[in-house]
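Got a structure for you, written out below as structure tokens; questions coming shortly.
A protein chain is absent from this complex, but the other protein chains hold their places.
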Amino acid sequence: MEDFLTQLTSKYNFWAYIVLMMVGLYAMIAKGNLIKKLIGLSIFQTAIMLFYVAIGSKAGATIPILRDHTLKGVIDFVEYINPLPHVLMLTAIVVSVATLGVALALVLRVYDVHQTLEEDEILEKIKNP
Amino acid sequence: MHDVVLTILPLLFGSFLAILAGWTRSALVYPLGVVALALSTGFCVKLLLGVLSTGTATYLLGGWSPPWGIVFVIDTFSAGMMLLISGSALLTYLAFRAEIIEGFAEKTAAFVALLLLTVAGHMGIVATGDLFNLYVLIEVAALSGYALLGYGSGRAPLASLNYLCVGSVGASLYLLGVGYLYILTGTLNMADLAQIMLAAPVTASLHGAVAVILFGLWVKMALFPFHGWLPGAYAMSSPVAAALLAPLTTKVMVYVVIRLLIGVIPGAAIPEALPDVAMLLGTAAIFAGSLMAYRQIDQRRMIAYILVAEVGYMVGGMFIGNRTAMTGAMLHIFADALMTLTLFLALGSIARQRGEMVLANMRGLFRTMPFTMAAFVLGAMSMIGVPPLFGFFSKWYLLSGALESGQYLFMVGLLVSSLVNVVLFFRIFETAFFDEPGESVRDIEHWSRVTPLAVAAVLLIVAGLSSGLIVDRLIAGIIPASLI
Amino acid sequence: MYSIYSIQPFLAVAAPLAAVPGILSSRSPNIREAWSFAAALLLLGLVACMVPAVVAGHTYTWVVANVLPGAPIAFRVDAFGMLFALVASSLWVVTTLYSIGYMRSKNEHAQTRFFGYFAVSIFCAVGVAFSANLLTMYLFYELLSFSTYPLVAHHQNEESRKAGRKYLGFIVGTSIGLVLPAMVAVHHFMGTLDFAAGGIPLGAIDPTTMTVLLCLLLFGFAKAALMPVHVWLPAAMVAPTPVSSLLHAVAVVKVGAFCIMRVVTDVFGVETLSALHLNDVVTGAAAVTMLAASLIALSQDGLKRRLAFSTIGQLSYIVLGAGLVTAAGLTGGMLHIAMHAFGKITLFFCAGAIYVATGEKYISRLNGIGYRMPWTMTAFLIGSLSIIGIPPTGGFLSKWYLLNGCIDTGQWLLALTLLASSLLNAAYFLPIVYRAWFCTPDQAQHAGPMREAPLACIVPPLITATITVILFFYPYPFLNLARLAAN
Amino acid sequence: MIETLVIFLCCAGMLLFLGGMIGILRLPDAYTRLHMAGMLDTLGLLILLLGLVLYGFLHAPMSLLVQFKILLLWGFVLVTSPTATHAMVDAGVRAGLTPWVQPDAKRRRK
Amino acid sequence: MIWEIKLLALILVIVCAIAAINAKDLLSAAVIFGIYSFMMCVQWLAMGAVDVAFTEAAIGAGISTALMLAAIFRTSRRTKD
Amino acid sequence: MESFILYLGIVLMGIMVLPLYRAVVGPTTLDRLMGMNAIGSKTVALIVIIGLVFDRVDMFVDIALAYAMLNFIAVLAASRYLHKRGRRDTAS
Amino acid sequence: MKKTALLAVILTGALLILSMENFPSWGDVQSPASLHLSRHFIEKSYEQTLTPNLVTAVLGDYRGFDTMLETVVVFTAALACFLVIRLPRDVCTPGLFYYRHTRTGLVVRKHDACELPGENPTFERVDSDWPPHDVVVVSTCRMVIPFIQLFGLYVVAHGHYSPGGGFQGGVIFAASYVLLAVSHDLRTLVHRLNERVTHLLSAAGVLLFFGVGLFGMAMGLNFLDYGALEGVLGMSLASGHSLGILLVEIGVGMTVTAALVIIFKLLSSRGTVTEGL
Partner (left out) sequence: MEQMTDTVRVVRTGEPVKVKPRRYDALISFVLRFLMLFVTWLILSGMFDAFHVSLGVACSAFVTWLSADIFPPEVRRFRKLRSLWLLTLYVPWLVWEIAKCNIRMLFLAFDPKLNDKIAPRIVTFKTGLRNELALTFLANSITMTPGTITVSIDERGYVSVHAFDEVSAAGLPGDMEKKIKAIFEEA
């Protein structure tokens, strides 16, 4: 129990991202509506980003923008949060919005063709046109 | 020295220029694509020759040295892959000239640009030596691929959307796995990572990381339970997109897995159960793919299901865990790409003449389009695994490797799938050979379509005959000695 | 005894293939058939000019490509291969002649296609003959299967397609399902697939595996039509007669038998097999097939079907020869390839000629046909004699060697089987001859004056019949080659 | 002195926020809720930001420019917030959302 | 240091996620998804990832919601689940 | 004083639960939209507060500003949706 | 379906949670993630690139290729939307045209397009969906939009010193146009930024990025090596990198703005680019 608690407190962020991710995944699998699926996908992706940002965190550090950059001095890496995951996640966010855009475009086309966004109805329509 | 990056830059540059040209001088768009692809192919050849003579080439993007900046690392195998990608794209592009120019009207520029981007993405995936850069490149390749596949009427958008969902989940899982590795090692560079991982303690987390990465890539490469998107995407879309992407996407993902397995992830880091699971899935993919291919009416869909089985070949091959099977899996990437290319090019030509690709529409094709069908036969024979075509040799290595490790079920799978392929293709041949074409059929075989197809088909023979050379020069050198 | 590294084997193999574009692009039938003939003669010439060296004990080799470690695609001409190539190439000339007559007089459709694939089939058959290792042999074996498929299903109707499917199903199914894994296993264990006189050294592979491999290869080469996998052969009889003759006499079935012979002698090795008593497997399968096929043949009414079952039986002789693992037995088996080829092709030619002239396919309707087609039936008689093994025909010689082989090793049972089978042969062939000459024609059309088939259909069976007889008196090129190979 | 002012302003802001939110929960229909949400929220935010600007005087790193920036934010909210509220109400009316009426008023009308 | 804020934001994020996928119509789902992005942004700010939070604010709150609304505008608001 | 700011943030976070409830429960889309707007305005304050906690408020104000802008845009877009489609949706 | 999904999800989640066993605990300063690469970035990047915002430095310079590809991804997304949903031009012409009398709000429907009189028209063309005119929203947005745009530019330009950069600035800039479309109508937006311009702009943005990279190659360095800018305007190596980052950010901003506007236009009008949300 003790062990579990320490685990919980030291890693609750990691756990939370998994919960979030699973929410997204669940939406993608179980929801029949295409836009709901996309929302699920977005949640899934954000959860991963949350995880990455969590990697970068450092106890007692400040944001990764140098404080008094004009002063020449030794920069201590302990003072600043790890910027690398942030960089990666910026890219990932951009990718996710691009994916969302393309997906929505496809959803529009699907709606044009089948006049519905529900997967089961679409399948029904394909089967008995 | 710039060869490495010069293989990709013309494509990117070409795609930007294509857009500029599309809104100013649209006649330039198609030639621009040809030039870009040809340049890229040319540089690939140069790169391959260079790598063959001087060994692995490294290119520091932005001039920053490896663990800090992004690098391209090209060994013999990846140089071969790059040549394969750009070459097959060039052939497709040339073969579908009419479709590209006429079929998209004012969207030609966008189509060409996306086509170039997807090729660039795939080549980048092969070239990059950075795990995260790989993710971005996967997305570049995939996103343009979704668009290319989603363009079209009827069910294409739905199929593509399906692909998008699955593909994004796969890529995201890969990203998650990279995050796991990053948290454990603190690096993203493949070579650096490999070194750190060798020294790192083997823990549950490391296993988890590897499992998540591989799982994500499996999803992306349409391994059996996640294959749902593939047939729809390739069968419903425009023939150009299908012919372009079918040879590339799954194969490139397989390449990534192989690269990770032989170059980055040490054997200890792979969870014990994973190879077994992979073998199981691979074998299941072979059986399921063959079975489902058998039940298809649409011929493009059928070939798409065969592709599912082929993915099973490669996944099985790389997880058997011996040198021969790994060679087989690697060789099969080339082989599968080439034969898929041939088949899809041929089907594209046929579809243009005959419309829907059901069996009944293929009557008398041998008489009306002999060259196309000859190429199709070669592709099909290669799929079946008839020597001396390329497909036979990769299958040989796979069988041999499976035998070495006693994976008899996998062997049976390979053989069964070959037999099913015989049935499938001979169904087509019978109709195309013996049935009379309808009265109204006026098939035209234009040289501009036949030539690329013929090149692809001849390549199947040539590559088959030189498969020994390919294995010796391109593949054998990069399989680590630790793999017996 | 030295090996000549020469492109000659490759040229010989490629000769028929070179004719294919010519055949396909010809405008008129005459030019097309001229191409065929030219290629056939060229092939015969190329093969023949290698004969002296081979008879002298040398071999020709030529490597096309190094594709797999220890298993390049390569050609090697040794005595056994030469024997087979000689048979195939010489018969192609005759068959071409016959086909011209047959196809033209039957007004068959798609003749260009027919000649094209015919050439490809010969290419494959010669390729099998000259292949230097199991891989190359497999390659040509597979190609042969596919290239004969359009010939089998030539008529394009439902029946012939069904036959084609059956043909392909059995042949390709066994080759991919059985031969390929066996080959992979051999390669895995031995590291090479080359044909070597010694074969697999004793103890390199454990006996159980050996047995399995042997079985796989034995039944995998389904063209040899050993009993459970023989089904395709009678079905394939729907093909036009020249095709049947080619299939049954020259290219296809002989390739199967040739492959089994090769496997037994050069892959497993005679000593190894006999040491492990695995030859019994071979002889057993052969003996069973031999008797069963002959018995079935008795009950067949369709002329070509009877011939087909006869072929199944006769092929087992060759396999039997392989299984005997004595010099005499092997010589007999190899010789039988040639002797049976000439005999059986005569019979098929005759059947075709009868069909061309009268349209009859069934034995029961052939009463008195001998008066109408005396030349044809004479040739038929000679052919049957050769198959039964009655002197003065070539068939006698091969059976003699086989019998010798049986007796040498003291396998009396086998010898008896051989004799019984020969009697059965007589039992199913002689009645036909009897009907033809001694029964009164009940069909009006068979009565009346002599009306033979066209000349092009008559001459070839007469030629082959003549050769059959000649071979009894002068079997030397074949006999020498067989002896050389057997030792 | 400033400290007290800061605390006062912040608390006032929080109180307004709280009031607005409680109103959101308790009021019967969307329009009336929008009154609470729109108004109390905006003022609350403005006061809170004012408090934080003042707090900046206590702390060196918050230069004058930052305070100007917060004031810019302030102005922006002042301009956009009523517009947003208006747009929402308008949307509700046009979408045909019927406003809530006092039950007794309804009775009286009958 | 400010783990309370982080924890609260985390809880709100999860609540929003669940609500977004269970919303009864797509417009609501899109709106709740917008709130989700806001919360995520706060979460990242609390973690000190300013750039990421900035991007998320711009993307998730602004553009994604607008795009999604546009898509729903052009298709249908109806959803069965 | 610093802890005061911190507590202010926490209380703000707590207050946010209420509009969230409104946004999640509805019942009308307008309610959700209102919830979004309300949460937005609180978040703007919260961002500044987090900035104060980090002692880097100059870096956070930009975000708050962007946040306010985009919140406005999102709300306007959603209400424009209701303008154009609301009647049809309520009718059906 | 739902139960299977739930089961699968719970299983996966449990496995993922289990595999976190060996992670360094939250915020650990000595974890490998914060030591190896990131330490170098934090300590060295300022002297190498003169950029206090470490994220921008790493994003724009060390991982510049990633950023270029990210821009390409956005560019791709715009093209993808264009390819997938843009309808042919001849289909896009509406059958009916609506005109609103600006003084009274009356709406007139016509079967063909009218020429609107010059400066101060009595009638204005409106969407078929929503003829009423909302003075409040329109004029508020007019007031706000320039400031949003300015803010967007500020964010692009000050990515070095404060959070932000090309991407965020571009998005904000695009958002201002979305606001324009929402508050007025899509036609106003298209009139201002037509398709040709947006496409050219998006390509030009990527080309600018690409051009900076090629400049490096032209100067004999590697692709995307901003060190090539050293000496331009007499700058030091580090400030060359800084300038490179700025140029690159501008390119990113252009592409992102244009691409998002393209996507919004297409999505909200279902490919006709005439009327929209």
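So that you can tell them apart, the chains are marked A, B, C, D, E, F and G in the order they are listed, and the count of residues begins at 1 in each.
Here, a contact is a pair of C-beta atoms (placed from the backbone, for glycine too) under 8 Å apart; a residue touches a chain by one contact, two chains touch by 3 or more.
Predicted model, so just to flag it, every value in this text is computed and none were measured.
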item	value
Contact residue for the chain not shown (choose from G:Ala8, G:Leu153 or G:Leu201)	G:Leu153
Of G:Met1, G:Ala14, G:Ala113 or G:Met143, the one touching the omitted chain in the full complex	G:Met143
Those residues of chain G which, in the complete complex, touch the missing chain	99, 101-110, 122-123, 131-136, 138-140, 142-143, 145-147, 149-151, 153-154, 157-158, 161, 180
Chain D residues touching the omitted chain (full complex)	15-16, 19-20, 22-23, 26-29, 31-32, 34-36, 38-40, 42-43, 63, 65-66, 68-69, 72, 78-79, 82-83, 85-86, 89-90, 93, 99-102, 105
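Operating definition for what follows: only the chains that are shown with their structure count from here on.
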item	value
Computed distance of Cα centres, chain B from chain A, in Å	28
Mean-CA-position distance for chain D and chain B (Å)	57
Distance from chain F to chain C - Cα centre to Cα centre, in angstrom	87
Shared interface positions of chain G, touching two or more other chains	16, 20, 23, 33-34, 37-38, 41, 53, 55, 59, 63, 66, 69-70, 73, 76-77, 80-81, 84, 137, 141, 144, 155, 162-164, 167-168, 172, 175, 178, 182, 260, 263, 267, 270, 277
Residue list for chain C, restricted to those that touch at least two other chains	none
Of all residues in chain A, those that touch chain F in their complex	62-63, 65, 67
Footprint of chain C on chain B - complex, ascending	381, 384-388, 393, 396, 399-400, 403-404, 411, 415, 418-419, 422-423, 426, 430, 433-435, 464-469
Complex contact set, residues of chain G against chain E	53, 55-56, 59, 155, 163-165, 167-168, 171-172, 174-175, 178, 182, 260, 263-264, 267-270, 276-277
